[in-house]
Structures are given as C-alpha cells and as structure tokens.
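What follows is a set of notes on a single structure, which appears directly below.
Below is a slice of the complex: some chains, not all, each in place.
In order of appearance the chains are A, B and C, and numbering begins at 1 in each one.
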Amino acid sequence: MDNRPREGASGWKRTAYSVIFESDTPAGRAFDIGLLVAIVLSVVAVMLESVRSISAQYGPFLQAVEWAFTALFIVEYVLRLLVVRRPLAYALSPLGIVDFLAIVPTLATLLLAGSRYLLVIRTLRLLRVFRIFKLGRFVGEGEFIVDALKASRFKILVFLSAVLTLVVVMGTLMYVVEGGQNGFTSIPKSIYWAIVTLTTVGYGDISPVSVLGQSLASVLMILGYAIIAVPTGIVSAQMALPSKRAEALAYKQAICHVCQAADHRPDAEFCWRCGEKL
Amino acid sequence: MDNRPREGASGWKRTAYSVIFESDTPAGRAFDIGLLVAIVLSVVAVMLESVRSISAQYGPFLQAVEWAFTALFIVEYVLRLLVVRRPLAYALSPLGIVDFLAIVPTLATLLLAGSRYLLVIRTLRLLRVFRIFKLGRFVGEGEFIVDALKASRFKILVFLSAVLTLVVVMGTLMYVVEGGQNGFTSIPKSIYWAIVTLTTVGYGDISPVSVLGQSLASVLMILGYAIIAVPTGIVSAQMALPSKRAEALAYKQAICHVCQAADHRPDAEFCWRCGEKL
Amino acid sequence: MDNRPREGASGWKRTAYSVIFESDTPAGRAFDIGLLVAIVLSVVAVMLESVRSISAQYGPFLQAVEWAFTALFIVEYVLRLLVVRRPLAYALSPLGIVDFLAIVPTLATLLLAGSRYLLVIRTLRLLRVFRIFKLGRFVGEGEFIVDALKASRFKILVFLSAVLTLVVVMGTLMYVVEGGQNGFTSIPKSIYWAIVTLTTVGYGDISPVSVLGQSLASVLMILGYAIIAVPTGIVSAQMALPSKRAEALAYKQAICHVCQAADHRPDAEFCWRCGEKL
C-alpha cells in the first residue's frame, strides 16, 4: 500500500517523508541510524534504572533521559503522522502500533507506577534495523522461516496439544505419588514441575524424592528427550522441501524430436544436444 | 465401522445421534462446544481443589461442581450408549473408553479417597476438540506424525535400548566412584541421576563432587548432548520422505499374470520383465 | 564365520549347539528366554543389594542369588566353549568377551571388595534379546544407525574438537572472571562448569554471580542452544540420503526406440508403454 505524500503535497512534506521513511538517501540513512541509537540508549536507560545500586546514584538523571527520549519519540511519531498521505493507515500498521506503544508507558507512569517497565516494548522498534542493512536479504530469510513455521502450524498445534495433555496427566500423577511434603503442593504446581522436566530445563526447585516418583520422572525425562525430535523433524522436513524458485527451475519434461534428448531447462527453446528448435 | 442408528430406528434416536455424534448441524456444533466447555471447567475444578488455600475456602463448592459435572457426563454416556446401533462397539472404541474413564474416578472416591485426582484423565476428552474445527485437517496432520513415529519405531527402540544400557552402566560406575556420601546412595538412585544428566534435565539434587566423578559426568553430558541427534535424525529423515500416498502412486500394485513381476510404473500398460499386456 | 560343530562331531554336541546357539527350534527358543530371565534377575539382584535398607535385610540372600547365577553362567560359558568347533574364535568374538566379563566380577570380589558392582556389565548380555524377536529387523535398523554415525564420524570429530576447545577457553575465562569465592575454584572445575552449561544440563551446583560472569555464561548458553543444530543437521542429512536399495531402484535412463517412453525400471527389459524390447 503506497502511503507516500500526494503528488501535489508541499515540498517539505516530501523531503521529510524521504528522510523519515526511506533510507536510500544519505539523510534518510543518517536519520535511521540516529533513531536506532536513540532506541538502544533509551532501552539501556530503563534497564539500568532497574538495578538498585545504579538507580540510587543516577536515578533522577536516568529518569530525565527517559523523558527526553520519550519526548523525542513523540515528536517523531507526530511527524510520521503529518507526513504520510493516510495517517490512519500508518497508525494501524504493525510498525505504527509499535511506534505508538513505545511512547505510552512513560506517559502512563503519571497514572500508574510500575508501568514504566513496559518501555521495553521499545526493543521491538529495533527490528527497524533490518531496514538499513541489505533489507531484502533479511526480510527474505525471515519470511522463509515464518513460511516454514506457517506451513507446519497444524502439525505443531497437534504436537503441542499432545505435550500439554501429557504434562497435565503426568503432573497430576506426580501430585498423587509425591504429595505435598516434597514440594508437589498442588496439581498446578505439579504441572509446572512436569513442564520444567519435559522441556529438560530442570531448575531443581522441585524434584521427586520417592522411588516411584523418581521412576515416573525418569520416564517423563526420556520422553521429553525423545519427542523433541518431533517438532525438529517437522520443521527440518518443511525447510528441506525444494523452494518455489528451485521447483520452477526443474527440468522440462519435453523430449527433442530430432535427437531424443530429455531433461531440458523449463524455459529452454532449443535442444541442448543438437540445437534444434524444441 | 458405521455405528449410526438403524434405518428403521425411532426418530428421536436419529436426531439425538446427529446432535451428539456429529458436528455438521448447528445443534451438533453447539452440543460439542458445550461439552468442551464442561470438560475444561470440570478439569479446572479438580485442579483448583488441589490448591490448599483455595480448597479451604471453596472446597464444598468445588466438590459439588465436580459431582454435577460427573452426573452430566453420566447422562451423556448413557445417551451415547442408547443412541448408537451397537452399544458395545462404542463402549470398546478408544473414545468410548475415555468417556467411561472420565466418570469412574468420582464414583470411586466413595470407596477410595485420593482416587479423585485421576479425574484429570478427563483432559483426554479434550482431544474431541479436533472434531469441531476442520476435523480432517488436524486428524490428517496427527496421522502424519503418528505414521512417521510408527515407521521409525524399530530404530527408536534400538536407540532407547542403547540409551538404557548406557544409563545403567554409567549409573553403576558413578555409584562406585562417588559413593553414598555425595548423594549416590544406591545403584537405582545413580541410574536416576544418569537419566537426569543424559537427558540434559540436570536438577542438581544429586551432582558429582569428586574429580573422577565430574570427569565421568562430563563424558555423559557430552554424549547426551550429541546423541540427541540420533532420534532427531531418524524422525527428520522419515518426515522428509515422500508421503505414503505418493509412494503408493510411484509403483503400481498390479502383478503381471504371466511372470508375476511387481512394482510396475503407475501408468504402465505392459510388463517391464516379459512385455505382456497388464 | 561358521563355528558349528564338525560334521563328524558326537550327537550331543550338535544338539547342544542348536539349543544354546540357535533359536529356531522350540528348545533353543526356551533356552534363550530362560537365559534372558536369568540375566535380568541377576542384574536386579546386584542393584537391590546396593540399596542399604534392602541389603540390611536381605543381604546374605542376595549374595547367595548372585553366586548361584554366576555358577549358572560359568556352566553356560564352559558349555559354549565345549560345543563350538573353534573355542578360541568364540572366546574372542564380541559376544564371547561379554559372556566372559559377566562372570569375572563375582570371582574378583574374593580378591577385591567393590569390584562386584562391575557385574552390571551383565546388562550388555541383554543385547541378546535381539536374537529372539525378529532378529534381522532389529539388527538391520541398528546397522542403519551405526552406518549413519560411521559415515558422519569425521564431521562429528571436528564438531567435538570445536566444542572441547570452546569449553576450555570459556572455562578459563570464567575462572579469571569469577574467581574461587563463587565456586570456580580451579580451571578444571571451571571447564566442568562450562560443559554443564554448554550441554544445557545446568545442575546449578556452580553458577556465575558477577555481572560479567553472567554475561559470559549467557553467551555460552546461547551458543550451546544454537550449535546443537550442527550434530543434528549432520546426522539428519546423513539419514535422509537415499538408501542403497532405493538408489538401485532408480529409474533407467534408456528411452524406448519405438514410443520414446523414458523412466524405465533399472532392470526393465521391455518398455512399459508399448511393450517393445528395450
């Protein structure tokens, strides 16, 4: 969807658009890089403020930084709205929503303490980085991954349903077997333990003590170790499929009527062996 | 196996059958969705009751809910039996067994305390969800996964035998090396530790302390890290194979009536061995 | 290598051979199953004896059981030696060595306490199980796995070298960064920690505390999480290769000189479309 300013728009709008939204001019590139640096700095500021020893010393400074960046991002957001042809289309696009969410949390702190940490949503803005370096390349590879996952989504859903059912049943069994004194104090907690075990994370905050419990846990672990092969197999098989472009290049089935040669390129017009028109 | 009511069955039976067993009419769809909600609620009730703080406050209420749902499921089960042509065939089918097991535990509590938690078997009933949305799609994908696992079952069994032997031998070695004072108090417990380690779960409830023990453990970890590649490879390779249907199309099943040759091309008209018309 | 008794051997030798070494007669089958049960029981006896509470009560009984099974296995081993044509060839074959090792530890306890636990080597004898059920099938699948691993052995060695180098370098870095007070008391111990982390086992008996240490650990974890893809990819790719039999069945390249049909079976003598001699 083309959202460039109208042909008849005033000159500054068209210049601003190319600087803010495009990155093929030196100015546009400089703007994008500056924006990225600002995003990284603002995210780092929020992180540092959460460390008590740092916030005790530099708290007011970090908060000032945060407000400054928020002001900057508000200006940028408003500019983006002013410059495009259809502001609503931009505001409702994925990038537009992320840009908006990157501003809200700071303002929200005026009403609700703690909401400031949602500022980390700003990290999502970093995805803009792909716009700068070899855009097409990265987007293409990202699409390849997303396509493979999309094509496997039903298989993955079936797999996840099986995993969830397994985890609920095993968690309940362990609750009955181990009981509260060993940390399995309720079914939900036991299910949490089953997830920790099946995924091979294994914190060790809860672990079975009785012989029967450890036997059941062993079964669950070996299951978890083995069935990781299922999603991996699904995605591998999907990604190993010949890509659309490769498929299009598959050999032509036609056979040359002069020399009987087969296996021509799909777009070949002449025989590769005798040069006859196909 | 067709289990619809006989042609001459009374009208209410045929209506009830289409509502309860099918989901292509609005009523059937509504029934299925209502049933799913009931199953989820009853499972959640059992889980909540196991949390002490909640059960202290709402215990009697949750038990009432549980009995209500059980009554509902009994009515549903009896209806299913009444409506089908061959009740026994339904009762012994996988879905029928699950439906039955979903009722038993509550009744069993009258005799045996604690058996109530087996109610979580009800989660298995959730698999009915696949009947509602794009049934064929999900069942097909599920079958694809199950087929791939079935085709690899001998390879997986060989792999599991190797893993179990490894775990028994390493567990015993660690028992000899580390001894009781570091948590390796018996061979079965050491085997449990070996499973926890090989599967990369790593609770840390038992961990080696001596230098020799840590060296052996390192070997086991690296083995566990590397041999996960084996089941993954087996399943990936299996899933990357052309599907069965495609395979069935690759070679014709017919056998030449003259020379008994098999494996003809799907479009072959003459035997490849003796040249006889197929 | 044929090791059956000579043609002119006495009758009992030939009968004993078929009972002990083969499993296609009812007697041979019964012998094999009895042997398996004996092996399992003797291994279980050793395991149970290692559990203090059980050994306190049944210790003498379990030791008697162990000696009885050892006597039985000695008799069996001697019989095998007597019956075969070339005893040395059997004694030095893999199965023969395992049979021998299954006896030694019990005898060794007369000299060395503790060596008894090596009895668990007896588990290896369980591999005989494959001889009974569909022998060829399991051996074939086992060979498939072993072949794939053999074909990938150089790639896996290169991968392991890279992993070991990484683990040594990261372990030393962490020793310098974290120092002794956080559990990283020596370079070998830090390397042990690096292995625990890279393989995603994560006991938690040693874990980084400083900010720099946690950052380095994060890098190591993400590396470990990502490079598991390498051995998996190697084995998957190897297993996905067309098997030798499938390759042999690949279509013949020849083209029928009458109807120009292609894609004949590799062993076809007649055209599948027109029945002409190829």
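As a working rule, contacts are C-beta pairs under 8 Å (C-beta built on N, C-alpha and C of every residue); 3 or more make two chains touch, one makes a residue touch a chain.
Remember, it's a predicted structure, so these values are computed and weren't measured experimentally.
K.L.:
For this file, with 3 copies placed, note down how many copies the whole complex has.
P.N.:
My count for the entire complex in this file is 4 copies.
To be clear about the criterion, only the chains that are shown with their structure count from here on.
K.L.:
Quick check on this structure: which chain has its C-alpha centroid closest to the centroid of all protein C-alpha atoms?
P.N.:
Located nearest the centre of all protein C-alpha atoms is chain B.
K.L.:
Please work out the Cα centroid separation of subunit A and subunit C, and write it as a whole number of Å.
P.N.:
A distance of 40 Å separates the two centres.
K.L.:
Between subunit B and subunit C, what is the separation of their C-alpha centroids in Å?
P.N.:
Roughly 28 Å separates the two chain centres.
K.L.:
Express in whole angstrom the distance between the two chain centres, defined as the mean CA positions of subunit A and subunit B.
P.N.:
About 30 Å, centre to centre.
K.L.:
Could you say which residues in subunit C touch two or more other chains, in rising order?
P.N.:
Expected reply: 200-204, 232, 236, 240.
K.L.:
Quick check: in the complex, which residue numbers of subunit A touch subunit B?
P.N.:
Against subunit B, the touching part of subunit A is residues 154-155, 157-159, 161, 165, 168-169, 172, 175-176, 180, 185-188, 191, 197, 200-204, 207, 211, 214-215, 217-218, 221-222, 224-226, 228-230, 232-234, 236-237, 240.
K.L.:
What part of subunit A is in contact with subunit C in the complex they form?
P.N.:
Touching subunit C: residues 200-204, 232, 236, 240, 255, 260, 262 of subunit A.
K.L.:
Okay, in this complex, where on subunit C does subunit B touch?
P.N.:
Counting only subunit C, the residues touching subunit B are 43, 46-47, 50-52, 114, 117-118, 120-121, 123-124, 126-127, 137-138, 141-142, 144-145, 148-149, 156, 160, 163, 188-189, 192, 195-196, 198-205, 224, 228, 231-232, 234-236, 238-240, 249, 263-265, 267-277.
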